[in-house]
Structures are given as C-alpha cells and as structure tokens.
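All protein chains but one are shown in place.
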Amino acid sequence: MTLDELIQRLRDFADARDWNPYHTPKNLVMALSGEVGELTALFQWLTPEEAAAAMDEPGLRAEVLDEIADVTLYLLRLADVLGVDLLAAADAKIDRNEHRFPVPRP
Amino acid sequence: MTLDELIQRLRDFADARDWNPYHTPKNLVMALSGEVGELTALFQWLTPEEAAAAMDEPGLRAEVLDEIADVTLYLLRLADVLGVDLLAAADAKIDRNEHRFPVPRP
Amino acid sequence: MTLDELIQRLRDFADARDWNPYHTPKNLVMALSGEVGELTALFQWLTPEEAAAAMDEPGLRAEVLDEIADVTLYLLRLADVLGVDLLAAADAKIDRNEHRFPVPRP
Partner (left out) sequence: MTLDELIQRLRDFADARDWNPYHTPKNLVMALSGEVGELTALFQWLTPEEAAAAMDEPGLRAEVLDEIADVTLYLLRLADVLGVDLLAAADAKIDRNEHRFPVPRP
C-alpha cells in the first residue's frame, strides 16, 4: 500500500457512497479536528510514562491505531480535495524549519 | 521525496537539535492538535464557496500549505515515536469502514 | 446556579474522587481539546442551514447540550486550577478587541 494508492482508495470510497458533497474543505477540516480530539482523549489522563508505554497495552494500542488512522484518512482526503501534495508540502516546510531552527554549533 | 525519507528527515531534524526529550507522545499529540487548530482558523470565517476556492488565492494558499504541512509533520513524528506504520493503519481502517458503511445497492 | 457555585461544585467533585492529581494544566487542556473535538464532530457534516437548526432536532439537541456542557466544565476546571478569573479575563479581552476592531464609522 503506497500513499498514492491510499489516496485513490479514499476517492473511490467517497465516490461509491456519493459522499463528495459532504467532503468540502470546511467539513473535512472539522472532521480532522474531531478525530484529533478523539486521539487526544486517549492520552489526556496518562502520565508521561504511561503515554510512552501506550503501545504495550493491547486495548489502548488498538484504540490509538484506530484514531491515528482516522486522522490520517481525513488529512489525506482534505489534501486531495484541496489539490495539495502532502509530501512536497511537508518537505518544503522542513526546509523552512531548517532556517528557522539552525542546528546549534558546538 | 518518499514518506519513509520524510520520516527519516524528521528523525534527523530532532536528533540534531536534541529535541527527542520533548517529542513524547503527549507533547506530540498536543502539537498536532495545536496545528490542526491553526489550520481550522484559516477556514473558520469562509463561506463554503470561499473555502472551496481557498487554493486560488495566493496568500491563503501559502498559509494552507504551511499549516497542512505542520499537521503532516507532527502526525508523522507522532506515528514514528509510537512505532505506528501510518499507511498500514490507514489501510486497515478503510477495510473496517468498508464493513461499517457498505455501498448502497441500486 | 451561579458560575462560582459551579466552580465550587467541580472542586468538590474532584476532591471526593481524588482526581486532583489528574487535573494538571496539561491534562485539562487536552481534555478541553478532546471535548471541543466531540462538539465539532456533531456539526461537521451539517450544511449551514442544518447547523442553524440543530437545536430543533431533539436527539441532536441533547448531544449538543451534553458536549457544550463538557467543554464548559473543563474550561472552568482549567481556569480554576490556573487561578484564572474567567469573567475578568474575557472582559479584558473584549476591551482589547474593541481597539483591534474599531466600529466602522458611517
């Protein structure tokens, strides 16, 4: 499964269900935000130590995988609807961050 | 630029700046949430029509690319720290969604 | 029920359950964010017209009341833990907004 195949699979999924009218930028931003909220809720009461070990606990691990997948799906769908190449945008942002946060010299 | 190269670039970026102690799951979930908040703010007052045309307006387009990149970077970083394969997790979630939302028969 | 009584009720609620160790600023900010995510999810697929009529639909109305209450409770609790007087902070912010956004003259 490549990123491009995943994007295409999401397109086909929305097409088959006539969901494109719902997949407006505003709605998808809200859906992304809602899923990040659910992901946040999984970690909110954990100590830093418990959070670091979250993936060792099978029940919590399944929930984290589920929510992080939802966040990914809505982010990919939003980028697709907006015509954004996520990898290129992310790579260009790291370039800018390299200038904003130069590596400290010894 | 592939997804794996991007993930590695983020690792190197954090290593070079000694940022790994800050990149705990709780902190990265919060950072992801904060960036989604900034992305949301770009769309909040737009009509559905204005939001659909957001990428045609150069200033707004640059802001959207910047914020969507930030969301992507923190999502990749969080997944890496948690040991999650994002593509596999997203693909498995679409499988589950196929069962939850079957295609309506004609 | 006054705002002060509500704040006190939340204090007593946390005390009685020994929840104060969980009610750190970071955790409460995350909980607030998670609840805002749930509130967002209620509105994400609605058209502007459907959203404007949300409170006329009894099932949705109950969900909105429930989520908006959760947001309020965590905001009050966070403010209390931080020692913030919410009404004074909000009032002072409107003062600043009056200067940032002067009323247009005819």
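Read from first to last, the chains carry the letters A, B and C; within each, the first residue is number 1.
One rule holds in what follows: a contact is a pair of C-beta atoms (placed from the backbone, for glycine too) under 8 Å apart; a residue touches a chain by one contact, two chains touch by 3 or more.
From a predicted model like this one, the values you see are computed outputs, not experimental measurements.
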Chain not shown, its touching partners among those shown
A, B, C
Applying the definition given at the start, please give the residues of subunit B touching the unseen chain.
22, 27, 30-31, 33-38, 40-41, 43-45
Residues belonging to subunit A that touch the chain removed from view:
26, 29-30, 33, 48
Footprint of the hidden chain on subunit C, which residues?
1-3, 6, 9-10, 13, 16-17, 24-26, 29-30, 32-33, 36-37, 39-40, 43, 46, 48, 51-52, 54-55, 64-66, 68-73, 75-76, 78-79, 82-84, 86-94, 97-98, 101, 103-104
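Operating definition for what follows: only the chains that are shown with their structure count from here on.
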If you average the Cα atoms of subunit A and of subunit B to get two centres, how far apart are those centres in Å?
4
At what distance in angstrom does the C-alpha mean of subunit C lie from that of subunit A?
25
Touching two or more other chains, which residues of subunit C qualify?
30, 33
